[in-house]
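Here it is, the structure in full.
The complex is shown incomplete by one protein chain, all other protein chains being positioned as in the whole.
As written, the chains take the letters A and B, and residue 1 is the first residue of each chain.
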Amino acid sequence: MDNGSKDVLLSVRNLRKHFPIRGGIFSSHIGDVRAVDGISFDIHKSETVGLVGESGCGKTTAGRVILRLIEPTSGHTYYRPSPEVMERLKVLYGALDGTPADGEEGRKPSPNSVEALKELDGIANKYSIYRMSGKRLQALRGKLQIVFQDPFSSLSPRLLVRDIVAEPLEIHHMGTRAERYKRVAELLQAVGLNPDHLWRFPHEFSGGQRQRIGIARALALRPDFIVLDEPTSALDVSVQAQILNILKRLQVEQELSYLFISHHLSVVRAVSHRVVVMYLGKMAESAPTEELFNRPLHPYTQALLAAIPIPDPDHHRERIILSGDVPSPAAPPPGCCFHTRCPVVMPICSKVDPPLLEVRPDHIVACHLYPKAIGPGDSALPMASVGSSPLGSMTSPGGASAPPAS
Amino acid sequence: MSGSSKDETGATQEKARWGLPTLSKGRPNPQLAQLKRTLYFLRRNTLAIVGLGILIFFVCVALSSFFYPGSNLQMTQLCGTYPANTNTGCICTYPQGSVSPGPGCYAVSANDPSLVPPTVSLSPFGLGPLPLGSLTVDASGLYFFNLMAGLIKGAPWSLGIATSVVVSGSMIGLFLGSIAGYQGGKTDEVIMRITDVFLAIPGLLLLMVILATAGALFHGLSGHLGILILAFIATDWPIYTRIVRSQVLVTREQKFVEAAKASGARAGRIIRKHIVPNSLYPVFVQMSLDIGTVPLGLAALVFLGFNIYPSQYFPEWGLITAKSVSETFIKSILTLCQVGNCIFPWWQIFIPGITLFLFAISVNFLSDGLRDALDPRLRR
Partner (left out) sequence: MATEAMPAPSQRPIVAPPLESFPLSTEPLAAPAPSEATTISGSIGNVVLDVRNLRTYFFTYDGVVKALDGVTFNVRRGETVGLVGETGCGKSVTAFSVTKLIADPPGRIMDGTILFKGVNLLWGLEKEAIYRTDKKSNRIKVTRKYRRIKQGQDRMNAVRGGGISMIFQEPTSAMNPIFSVSNQISEALLLHRGPLIVKALLEATPNAPGVRPAIDHAIEVARSNDGKQLRIACEELGRATNLPSVGTQAYYILRGNWSNPEKKRPELLDAVHRARLSGLQRNFLRRELHRLALLQELKDVYLSEMRHGRVENAAHRSISRRITGLRARTFYFGIWGVRGRVNHPLVEETFWLTVKALEGVTIANPVQVARGYPHELSGGMLQRVMIAMALSAEPELLIADEPTTALDVTIQAQILELMRELKTRVGTAVLLITHDLGVIAEVADRVCVMYAGNIVEIGPVHGIFKEPLHPYTQGLLSSIPRMDDPTKKLESIPGSVPNLIYPPSGCRFHPRCPQAMPICKETRPPMTVEGGGHVVACHLYHGPVAKG
């Protein structure tokens, strides 16, 4: 659980993905579905970051974009930036606070951030995965893998298990066929399956076993990072425990990092080191696991935690029942996107979008209830103080314009 | 986990070849198990079995036609009809005891295999049905016509043309449809608009246009079988493109395609290995349907008067039916029925027609049964 800028595997900055809505006679561009609207966090080596939110909040899209299965609208994901580069990124993004970087939303950058943007551009050319191509991109594919939610449709029904797991090796032309199949047998053993299962079709297996085959396939190219897209949501509880144990073991053995996307907070708590809560494409809160669960600051996080059914009939806890339904990501409410359902809504919430601020050590929240960030003297600089509001620098006097790193 | 109690050891041997751990007892071969399952469901469908039976019968007839008298291609083409006066090597037989139809014909015993039942005749009015399988004279008196031989000789032609048309059309359709479905965007638009153009024109009309144009442009090509097949392929491929594209649109959203992309696979590989194998079932069903419609289309063209065969006595079912119909009707209209001898030879129209009908419907039943057996949702 490293903090700070050492051993950062992936640094996601201001990632946005807008899907255009086409309508009218000529399929003109009417609007955007803002699936992911500005998320930023870091993933360190051997760390599990849990990405939590309800359906429609964009976490699945975020996982795909981080892997470059979908091209983002703006933002960057830096792969293995060195500690010096991380420091520079902090400084640069801090300096760009409030101004759109990277051509976001079609706005022109202000003159005094042109320098910063140029330097950012240079760093992006070297480290951002969206600017890689050719051989480098192919090599990257092996390092960033994904395990899907639905064990029933994520394995091709017409291929034998042997071919399914050997496919990544085949694509990258690794070894002869015999060597590939040997490796497949090793991988299946690593996830706890009998190598005899090579010779079967996926439909002969149960959900948990299929999920294990999916994990074996993801491990084929020795990745650094795996996006786990709700890996246990379609499985039963006891099987879920098996899979989670396997994942934990593999993380230790192979030094993997995970992005664990889920809407089951209890499961996320059991596996993650850090949790990021998303709502309607924006980050609501981000903190280490225990900090988040013991002290949830954002009202949405509090409601989520209160809504989880606890398998204990005597447990009485405060019920925070949110009214209404999740708004559509094509037409998010103005200001704070949560204000239509928030139990503690204030007048400012419907006008201004709250910026992401570090209000406690390593605990980042975007809520008007916490308008002040901790000052620079306390601890690590705010890593994501770029607010998506045009008035960002005006509403967050505390940590907005960060001084240059010493 | 299949219910069969027999174990296949093919898997064991293959595993030993790769140097992988083998089981003490053999495991059932999964691909074989799938085939068995499909056959089981096909077996349970009576209509499909009937269709399959009739189709197998036709295939056997087609295969046995190569042993029918007549040595080289020229002979084969003409042996459906036996020119009475020229020496082409075809043997002309008639049963002993009846009158010889023409010079150069041999009398054979009634049990000779060259006399093939049933009794059919294309004789002009008044002569009535002749004894089993004997030759008959056509209107000009120059050519003899044996309906049964014509049908037997025609079986490989009908089947062959149908199969080649269908296979080529489906391959073109698979190729174009998978590209269109997978790439989307402009490629998709372009391919689908071309497909729509071809589909908007009724099949028969398109066929006629193509054949007429080819015949007009290249004089040696009218009556050329190759052009005929190409014309049919041109009318057939759009349907496959449509079918394949719709399947591809569904398959490409599946998670395993995304997983392959995540592993770095490129479009060609994904299409080849993932999308096409999963899109094959509707293509098989459509193929089995089309095999039935091609001979019907050929018959339609001949009825409309198109000159699509190398010779007017080419042994193809459609041609035989057309000739039978035209000859019979013309005769019946032109010839006044003399006293007592007015028998309308309905069998001349009925028998070739029913051959076509049986062929088409057997293929239909088979394709229905195949669809039910292959569809993963309908299976139990």
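Here is the rule we go by: a residue touches a chain if its C-beta (ideal position, glycine included) is under 8 Å from a C-beta of that chain, and two chains touch if they have at least 3 such contacts.
In this text the structure is predicted, and so the values were computed from the model without any measurement.
Asks: Among A:240, A:286 or A:340, which one touches the chain that has been omitted from the display?
Replies: From the options A:240, A:286 or A:340, the contact with the absent chain belongs to A:240.
Asks: Among the options A:140, A:191, A:250 or A:265, which residue touches the chain absent from this view?
Replies: A:265
Asks: Tell me which stretches of chain A touch the chain missing from the display.
Replies: Looking at chain A, the ones touching the missing chain are residues 54-55, 206-209, 235-242, 244-245, 263-267, 269-270, 289-290, 293, 303-315, 319, 321-322, 325-326.
The rule is short, and it goes like this: only the chains that are shown with their structure count from here on.
Asks: Report, in whole Å, the distance between the mean C-alpha point of chain A and the mean C-alpha point of chain B.
Replies: Using C-alpha averages as centres, the distance is 57 Å.
Asks: Which residues of chain A touch chain B in the complex?
Replies: 67, 69, 137-138, 141-142, 144-146, 148-150, 153-160, 164, 167-168, 171-172, 177-178, 181-182, 185, 195-196, 198-201, 204, 214, 217, 220-221
Asks: Which positions of chain B touch chain A when the two form their complex?
Replies: Going through chain B, the ones touching chain A are 1-2, 11, 15, 18-21, 23, 27, 30, 34, 254-256, 258-265, 269, 273-274, 277-278, 376.
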